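Every protein chain except one is present and positioned as in the full complex.
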Amino acid sequence: MSGISYKSKGSILNPLKNLAFLGRGSVTEPLEPREASANYRGFHVNDWELCIGCSTCQKVCDNAAITMVKIPGLPEDPVKGVRNERPAIDYGRCCWCGLCVDICPTGSLALSREYVHTCREDELDSYFVLPDPNGIHGHYFPKGWDKSVDADLVDLERQPMTEMESGERIGSFAEIVAGYSDQQAIIEASRCVQCGMCHDSCPTHMHAPEYIRAIWEGNLDEAVRQIYRTNPFSHICGRVCTRRCETACSIGRRGDPVAIRWLKRYAMDSVSDERVREIAAEGKVDYLTGRKVAVIGAGPAGLTAAFDLVKKGHEVTVYEALEKAGGMTRYGIPEYRLPYDRLDADVAVITSLGVGIRYNTRVGRDVTMQQLQQEYDAVLIALGLQMGRSTRIPGSDHENVRRSVELLRMITEGEKFDIPDSAVVIGGGNVAMDIARSLARLQRQAYGEVRVTVVALEDFDHFLADPEEVKEAREEGVEILDSRGPKGCVIDGQGELQGLKTLGVLSIFDEKGRFAPSYDESDEQFHPGHMVIEAIGQMTDTALLGDKLTEQLEWNRGRLRVDEEGHTSVSWLWAAGDMVTGPDVVHAVADGHRVAASIDSTLAD
Amino acid sequence: MSWQELLLELTLMPLLAFVIGLAMVLMMRRIAAQIQRRVGPPLLQPIYDIVKLYSKQTQISHGFIHELGIMMAVGGYIAAEALLPVPGMDGLADKGGLITLIYFLMVPTLGMALGVGQCANPNGSIGISRALTAMLAYDIPFVIVVFGVAFHYQTTNLAEIAAIQQAHGVSGWGMMEMPLLALAALFALQGMMGKQPFEVYIAPAEIATGPMVEMSGKFMGGLFVMQSFQYYTAGVLYTILFLGGGENWLTFLPKIFAVVAIPMTIAMLFPRFRTEDLVRLMWKWPVMAGLLGLAFVMN
Amino acid sequence: MRPENYQAVNHPPSNEYELNFGPNHPGIEGNYAFKVKLNGDRVLEARADGGYLHRGFEKLMEGRLWIQNIALVPRICVPDPVPMEVCYALAIEELCGLEVPERAQWIRVMQLEMSRVAAHLFAFGGHAATTGMYTPMFWGIADRDLILDRFEELTGGRVYHIYNIPGGVRRDLPEGYLGRLSGLLDYLESRLPDYDNLFFTNQVFVRRARDVGTMTQAQALKWGVTGPNLRATGLALDVRRDDPYLVYGRLEFDVPTEAGGDALARNLVRRSELQQSIHILRQVIDRLPEIDGPIRCPIPNPLAWNVPAGEAYTRVESSKGELAYYVVSTGGGKPYRVHVRGPSSMHAVQVLERLAVGSRLEDIAQIMFSLDACPPEVDR
Amino acid sequence: MDKNLNVWLDNLLQEIEGIKFRRKSTRRVRIDVAMDALPTLLELLQGRASYVHLSAITCVDWPDDGEFELVYHVWSYETQSLVSAHTRIPRDPGVYLSIYDLYEPAAFFERDIHEMFGVFFEGSPDMEKFILTEWDGPPPMRKEFDSEAFVNQQFEWQPYHPDWLKELEEEGGGVTTRPEDIRW
Partner (left out) sequence: MKDIKKIEIIQRPPPPEPARRTNPLARVFDELVRFCQSRSMFMLHYCTGCGAIELPPAMTSRFDMERLGIQPMVTPRQADILLVTGYVSVKTLKRIILTYEQMPSPKYVIGICSCTVNGGMYWQSYATAKVLKDYIPVDVYIAGCMPRPEAVISGLRALMEDIRTGRGDAWKKYYQNYDFYLGNQQRLFGEKWQTPTDVIAEAHHYGMMTDQTLGEHTDLLEQNEVPLDALRTRLKARTE
């Protein structure tokens, strides 16, 4: 192989050597379109089973070629993070770059090896295509450019959260989770593809995509502003939210969901409390309506409603039976998960807007409902679930068989009680974990070792508590047993509680789906413990309403019946929070907003 | 020969020429395809092209002279066909002869010049000036060749020339008796057919096909028809002068196709010369070969 | 019948006349135009007229995310898109301080050279066609198509690969890819003698191309000529050698030159470069299997990717010459300014205008194709 | 090679006042220079330091500062390094000196910048339009020109309404998010 000299004088007959080609065949391909290569970028195909309609493809498309189309009949479930929308592609814009495929969080979108499409001028509508698995002409073509490990543009791994080691954290009630550093937060925020699934699934529809983007942009004020659009309990929700958003997160389809809760926490922690108060006060009307609203219960629902109403210019007074605000978030959640100063900060934001809270004022005792009715234009009861349910198993009336709510409140208030050297917790929810881990800490402080057993009805595949809670509880020395139903408490001759007997669970629900656990009588176990804690649920103490009011109100299986807006059957009374929606902070917040809107519109009339 | 017979021949000869010419066009395109390693057009492609061109609805004319020019271009060849004897038909060969033929062969180029001049497209004008120069260039060796052949056979009657050669068998072919003139004629043939390296007046990349630039529809169709006549004429003329004409169609057809295949093949292997290179080349080697051949013939 | 109000163009009473050369003209590469003033067929003056392919790339890029632009850049030079992708990616990598994994660097070199071979095959063909010889064009484009097949296999696209993204490349090689590439190189080499016979040593072509569009070394430097066109004046200057990027510093290759400075010399330089590219590709084929590792370093979510503020000037040797990207970031999610310095912006405008003067009408097309000017690069 | 570079740069620094220079890598040098000193700098770079190749001239629009930044990228084949000379000129009137007499390739870049940004270069051989001959709007590369807004106002889009969409709309579905709704 050599070059050709510039001065070369080849024979004039050289070209004639190529006459040989007269006798050679052609290299022409047949007229049929060849099959394209294995990763060809042809027309789109979309697996509708996998696709969740998150519209990430639409966002990355550089040519604005993707339109989201709603398709009735497809499953739609905001909680699971599924929308009944599918992308439609405009082939008058598409450039087949495949970025949509590379970024698709579910991996449903792919490019096929089909590449021939022609049409006449009046058939141009065929350029607007709703890709399905069958290709644009309904003929199957193999996939071409498809999701691969190399090609994935989505970062599937979340930023690790720094936590205290189990040995360290068990020693105190100090907060376990350290929170993100600036760097981590920005990286974690950058993982978000802004699909808005979290917004849809959130009970109070927090503007998570917006505040995550603001965090990514480094504009934390804006992030707080976005958070306060829907949630005045942001410090709390940044720590202990049940985060349905993360379940719905489209990144979570194949990887770790974006740490939305931690990002919220990061934003709230990074902005000074004074600045938060300023931001929260934005949008408050500068006049008073002259209307007065009483709120009973300074929990998330009540305070949220108070926050909304006071911003609308109403005068709001909150009656709280205990000495501090926060309700179950304060008295039900241990400090290692939710430090009280953060809770105080949230409450301080609300009070700074002009909400008055009367502490240690129990309605029914210190003030009656009738008084409230006369004094105020509207009354909201947001009592929460402050009474623990009992299993009513034999021996459960023993004094050392305690309810978790009660015990947690005592721990919070610093009330002294005998810390048992061993304890059994009945229940598999987060409350059970809370009490178990709180007890573990107390035991550690008192005795230097942990002897707590948790028995849960559910098996680990259907566990109610967060996996992290379970994991951390285990790390802290809590023994957790699944599929065990309580049979009875064992009390010895001296009347001392010795432990709990449990049976193996066969099934929890009957065939009609009602709660009716059946046990395997042969599988009996004994769990020693000098205290048994029931953490199987809570209920509301509605005694404060008084008999007359209780009769006026409509009830539904022991719960107050309210309409969609939280309005009870009595015109001046609304109800909200856990007592209506069940135990969850963010639901309570959502409920508070809803009721506040209802009260506001009623008062405006 | 009765006038009816003559009339029949005069009708048949151009018709045959046209059909054979179309086949030659196809052959050219197939040769090109073969060398370029591809399949090439289907069998009836030249007909499709011509029918299509005549069926065009828009027929842009640039005036009477323009149309006349095209008619001259086609007519010149049609007239020439009558002078080219084919097996079984002599047409006017014995009456017209070689000299008339040369004249007729110039008519198309002149006709084109006339027609293209009306288009006022500078590319066309440049093209036609190049075409005329090229004609001047290849006509010199061509005239020498014709003169030499006529001198050699002592006649300008093509039918006679063919007959003389056929009488002596292959060794009596002009090619054998006057190899230098045959060679010179090959060059002239290449130029006459306007094939690379003498394609200077079409030159798409330079002057956008020159004379044809403003032609469309039936005018373009006319040029396509002219092209098939041109190939036929060139092939038959060379065959008669140097390859013994046609004893019968079976030998005649291979000969004329072989003759035109040569320039067509060469054309695929060479680029085009510039005009002055073309003239220089034409007036150098073919003319020298022709003159030398002439000298041999004269001796 | 004259349906058209056709009017003859009135020329001024002189020997000079003006001719529009393009945009719709087979002697024009792409969509581009010249206005030439001629006396006879001698060019007195030539004036390039571009903008037919103007899309406002630089403006468009300011309006799109960093990652979205990877689909846009290859379109700036259609026949040779890979250098565009690589150059843009290099600029962002420089701004972000991304370390491209070695394997990706080798794969990039492989693509760059494949693209060069393809572009040169295309360029020969075009050059041959301007001189009336169509066979090399048919051959060249058919052989180029085989390279496109390999590109398709690798990148999923025949012409626009959109394969290089900041941080690396998008896919790893398919199974057995290098073997097939090697087979293709063997085939291309076996074809070279045919090309030589038909084209490079064709004396008619040599006569046509010699002394056409000649420029001296001094002129070439003064006019900002780069790439094969500069090397055709005898200067062995090559960005790959002088300002090494990727792994070119570790590859062994010559920088071929010719002394003539005319269309023929440029053509021969391209032929030698084709050989050199094949040589480089063989080295890549030898080395690549040994280099394991990722093909891309992690990059942020493209929807939320702020490139740190700063500016970068990256240069790549494309098949036409020095290709450079100047990228300015203000730390946002989109580029603040991207300037594309295509080699053809020199070759197709000033150089061509100057070389055309004094040449002949029939050589304009040849000069343009021998410069391998790429109009979309000029228009952007 | 680097050593030489340093030597001449030192010399250079002594001769021109008010330039700021920063080596970004072995082959990339950034120089910030006042607008009146730039031609001198380039003359020195070309005449004394072998920077003979003008790779490009880039214009960057900084409307907030009211300035255009002109960046002259010059390459030296000898020292194999690139100097990017940055200078800023006021956005209004946007007139600057041509360096055509130093670097001929400047003609193209200056013409391009004139078209795209409206910066006039005095002494440039040709400031006529080249690419945007059919364009009579503002210089499009200026930041205040919003191409997308212009396009939406000037052009209409293909109105698609395929059968499948009609069917979906009958069933209560249909388009929810158009691409233009989510532009950012």
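To keep things simple, chains are lettered A, B, C and D as they appear, and every chain counts its residues starting from 1.
By definition in this document, a contact is a pair of C-beta atoms (placed from the backbone, for glycine too) under 8 Å apart; a residue touches a chain by one contact, two chains touch by 3 or more.
Everything numeric here is computed off the predicted structure, so don't read it as measured data.
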item	value
Partners of the unshown chain among those that are drawn	A, B, C, D
Residue among C:G30, C:P83, C:G213 or C:G342 touching the omitted chain	C:G30
Of A:R120, A:R392, A:K416 or A:R514, the one touching the omitted chain in the full complex	A:R120
Touching residue (missing chain; options B:M220, B:A267 or B:V297)	B:M220
Touch criterion as defined above, residue of B:S2, B:Q57 or B:Q154 at the omitted chain	B:Q57
Touch residues of chain D, complete complex, unshown partner	125, 128, 132-135, 137, 140, 145, 147-148, 150-151, 154-158
Sites on chain C contacted by the missing partner chain, in the whole complex	1, 3-7, 9-11, 18, 20, 23-26, 30-31, 35, 37, 45, 47, 49, 51-56, 59-60, 63, 71-72, 75, 78-79, 122, 125, 137-139, 141-142, 144-145, 148, 158-160, 376, 379
Residues from chain A at the interface with the omitted partner, ascending	26-34, 36, 43, 62-65, 90-96, 115-121, 123-124, 127, 137
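FYI, only the chains that are shown with their structure count from here on.
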item	value
Centre-most chain, if every chain is reduced to its averaged C-alpha atoms	C
Whole-Å gap separating chain B and chain D, where each centre is the average of the chain's CA atoms	59
Chain centre separation in whole Å, for chain B relative to chain A (CA means)	87
Distance between chain centroids, defined by C-alpha means - chain A, chain C (Å)	53
Chain A residues counted as touching two or more neighbouring chains	15, 18, 27, 59
For chain C, residues contacting two or more additional chains	135, 142, 198, 202, 204
Chain contact graph, described as a line, ring, star, complete graph or other shape	other
Full enumeration of touching chain pairs	A-B, A-C, A-D, B-C, C-D
Sites on chain C touched by chain A in the complex	64-65, 67-72, 135, 142, 149, 152-153, 155-157, 160, 162, 170-172, 174, 189, 192, 194, 196-204, 206, 256, 258-260, 264-265, 268, 271-272, 275, 278, 295-296, 298-306
In the complex, chain B residues that touch chain C	32, 35-38, 58-63, 120, 122-123, 126, 196-197, 199-200, 203-208, 268-275, 277
List of chain A residues in touch with chain B within their complex	15-16, 18-19, 21-22, 24-28
